[in-house]
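Of the protein chains in this complex, one is absent; all others appear in place.
Just so it is clear, A and B label the chains in written order, and each chain counts residues from 1 on its own.
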Amino acid sequence: MADYTTVGKSVKKIDALSLAMGTEPFTADYPLDSPLVLKFMYSDLAHADIVSLDASRAEALDGVAGVFHFWNCPDTFYTTAGQGYPEPSAYDNRLFDHKVRFVGDRICMVAAETSEIAEEAISLIDLEMDPLPALFDPELARDPDSPRLHADGEYMPIPVRYQPEENVCAGLNIPLGDVESGMKEADFIVEHRYTTHQASHAAMEPHVVACYLDPRDRVVLVTATQVPFHVRRIVGRVLDIPIQRIRVIKPRIGGGFGGKQEVLLEPYAALATLRTGRSTFCEFTRSEVFVSSRTRHPMRVDFKMGVKNNGEITALVMDALMDSGAYGSHGLTVLSNAGAKVLPLFNKIPNMLFTGSSVYTNLPVGGAYRGYGATQSYFGFNQHIDMIARKLGVDFLDYCKKWHIKEGETSDIFRILGEGKEGVSQVIGSCGLGECIDVGAAAIGWKEKRGRKQRGANGAIRGVGAAVMMQGSGIPKIDMGGASIKLNEDGSFNLAVGATDLGTGSDTILIQIAAEALKAPPEKFEILSSDTDLTPFDVGAYASSTTYISGGAVKKCALAMLDQLQSVAAEALEVDKETLRHEPECFTDPASGKSFTFEQIGYRSFYAVNQAQLQANASHTSDVSPPPFLAQFAEVEVDPETGVVRVVEFVSAVDCGQPINPILAEGQVEGAAVNGISFALSEQFVFNRDGRVTNAAFGRYGIYTTADMPRMQTFLVPTDEENGPFGAKSVGEIAINGPAPAIANAIFDAVGIRLYDLPMTPERVFQALQESRSQEEPSA
Amino acid sequence: MNGTIIVNGAQIEIDFDPADTLLDVLRDNGHTEVKRGCSKGECGTCLVLLDDLLVNSCQVFAATALGKKVTTSSGLNGDGRPHVIHESFADAGAVQCGFCTPGMVMATHSLLTTTPDPTDEEIRLGLVGNLCRCTGYVKIFDAVKLACKRMRKDG
Partner (left out) sequence: MSKVTWVYPKSVDELTECLKNDTRPHGGGTGFMRNVPQSGSLADLSGVGIASVRVTDGSVRIGGAATFTAAASAIAAARPGHIVARALYDAASPALRNRITIGGSLALFPPWSSVVGPLVALDAELTIVGATTGTYPVSEYIGNRELGAETAITEIRADASREWESHWYRFAPTHFNYPLFTVVVLTELDGTSISDCRIVLTGNRGRFKRLEAVENEIRGTSQPAVEVTPADLGAGFPDRQGFSGEYLTHLAAVAITRGLRGAERNAT
């Protein structure tokens, strides 16, 4: 490992103290000049035509500034997905439609002086709805008798399969080798179906936007977004206003996890502000966040693997059916990722076939969610590997260590499967998975506990299980981040980045990268991020890209600044630039021993000789997406009488390359792991027969609280990734993928039952136990 | 309705609707350090002290808080500077997005007031009404323990 001064240190997050005090403004804290409040009217029906909408009574209400609906708004098709351009998501969404497609779909919006008036106005809208048959089962989506959700000119902006006439918003067919003959070579075949469920991102800050016109009538959006530049582009397109006329400012963000990649509220706020000339404010209630924002796409994944008795997997067939809900946001790419981030992990499988479809249903809409398809697919994959290892009579961890991808190796999947198009070949430059497995196994006591079925209180039985995984670091050849740095005369720097800190601490780690490159302390940097007027472009915070891609831009930019600093120092010291030695906050001429500090450079360049603002810019993309690797371990206690599963201990050991800031990297892993644990066990959307979510509240949804926590241990296992800034890879998403399969494998270790469906609620576990008992004792 | 409340030592005149909550009037009067995460008492982002008792300000009618003393996160130290609990959260890496943190800090303060040396279980149960989606609570537990240690030393 290289010897760094700032990188690898747990520098305190620059906004930690002010956030803890509460003095950092979030979107809802921005003072606005008597804003209009925006409220949506939502559908009670899962699928219906809006036959007529009469807003006259609502419009007549004192304090109502406008009612917005299909018949008075732009009808441009777009996607809320918040991706690059052109988006790999279907343009199947309009601001408002003459049709509703799930319980919670938008019918219209009221702008009023207060939220109470807006709500009263909504109650005065006269609607005539014509109910249509609803489609709730994704397996029936392509059935010719099923209702069609989209048949009004919706389209895919990129040339890929899109068949709304079959309710298919995306499809994939990825063959590699010859699976048929591969299966024939196998000594045994393991085949199973796994399902994963909806989940809410449940960021503590709801979706929220504020909008106003600046003195020159430009639209200014202050918004809780992961993608400020995409917001600007998409709002411009939907409302047909030049991008130049829009400014997007991202203040502090109260968590995103993919949920704030969606461009949900901004077009509406901009529209209302433009129509009324007033400031507008729109903040989702918690139940709106649950129902009408976005969820994790439920997925059914079938895995079939042919295995030789020597452990070699000769063929793998994966078929996935993804429920995209009423709109196709991220419908193609989450599905792709379910294969792309999983199938290369066991790269010696010569024959593979990955097929899949994303289909529309009249249910809440899927979207980007931390893990992004990998979570859905690793749930089955790791259980499948556990089953195979058990059949072979080998230890799961030994099996994984033998067959996982190693440094210097590749997988054809990298080349043939990307995000919505072909992938990019890459050779793994760093992989610490083997060490992660060893470190984690020791921490949880794998050898002592696996298969021992230790007893706890009330006859509960303990077991341990594990899961292995990889993710990526940004989207290769697509994601781009920009950075600029300027020098001040006191030797401090202003760093401006398009990258979006949504609470992860990326502002802090980007400073660390610049500080390392310039050999200046992090305190000497002021960062400005995510203001479309003031900072360079960045695609935004998604696809585990910020540290790797935006960090790469910052490093390049800092080195470009260093070059300028060095030129000025050489001029001042009257020596050859190349002879200077870069030392902390200065350059030294080894011959004379004279130094010239950054501060001296600043004063000289501002006020003395060859005056200039030293300023550097850089952009970064990557031809590869180096995967971080992770091994996770769960010890559970299963109560066989009730099916209640308690996670006793949870261990994560991650290779994220060189961690830039270890405490923040651990925080990413811990947060994702706990989210993954409650996703596995307690979080769920409960629907009634009409497709209505009946538990859209924190008190009924099931996210883990402090009192539900297992003991947690997290280990960073550093590697040096040559493509990453100072050896770094990503760490934001990966750790949400392992808890569900690790827990499922631990439950099997404890009580010998397999849970193929998420969430693994006490009732599901109890039922599986009952079924296995009745199979064991057919007479009983 | 009209009345006064004393927020962080300053008396403020409030003008409010009978159905308004303490959270509504605090935020309307510039106390945006008190966050709104759910409006149902189910997330803990709006916690304040009301006459020294920890409450969800979204679950208190402003009409029942008249004449009372309210302490928010930014007023916890009394002088506008960070309290040792804030510093402990920052030092322990317990602040990610920070939206839950002012509420977490208030719950921690209340816990450490009644239980100066809490066990792990007491910490878990003391913060049970405060949800956090970013940290997985691990570093929040560290922060509470760090604050506890520092407060004992100071006290």
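We take it that contacts are C-beta pairs under 8 Å (C-beta built on N, C-alpha and C of every residue); 3 or more make two chains touch, one makes a residue touch a chain.
This structure is a prediction, so every number in the text was calculated from the model and none was measured.
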From the list A:Lys184, A:Lys308, A:Arg700 or A:Arg773, which touches the chain that is not on show?
-> A:Arg700
Consider the whole complex, including the chain that is not shown, and state which of B:Leu76, B:Ala92, B:Ala107 or B:Ala143 touches that chain.
-> B:Ala107
Sole residue of A:Glu641, A:Asp690, A:Glu722 or A:Glu771 that reaches the chain not shown, by the stated touch rule = A:Glu641
For the chain left off this view, which of A:Ala2, A:Leu534 or A:Val686 is in contact with it?
-> A:Val686
Residue-wise, where is chain A in contact with the chain that is not depicted?
-> 116, 457-458, 639, 641-642, 644, 646, 678, 682, 684, 686, 694-695, 698-708, 761-763, 766-767
Per the touch rule stated above, chain B touches the missing chain via residues 1, 17-19, 21, 40-42, 44, 47, 53-56, 58-61, 63-64, 107, 110-111, 125-126, 128-131
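Just so it is clear, only the chains that are shown with their structure count from here on.
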Taking the complex as given, what residues does chain B use to touch chain A?
-> 32-40, 42-43, 45, 72-74, 82, 85-87, 89-91, 93, 95-102, 105, 123-141
Spell out the residues on chain A that touch chain B in their complex, using ranges where they run on.
-> 10, 12-13, 15-17, 19-26, 28-29, 201-206, 252-255, 257, 283, 285-286, 502-505, 663-664, 666-667, 670-675, 697-699, 703-707, 709, 712, 714
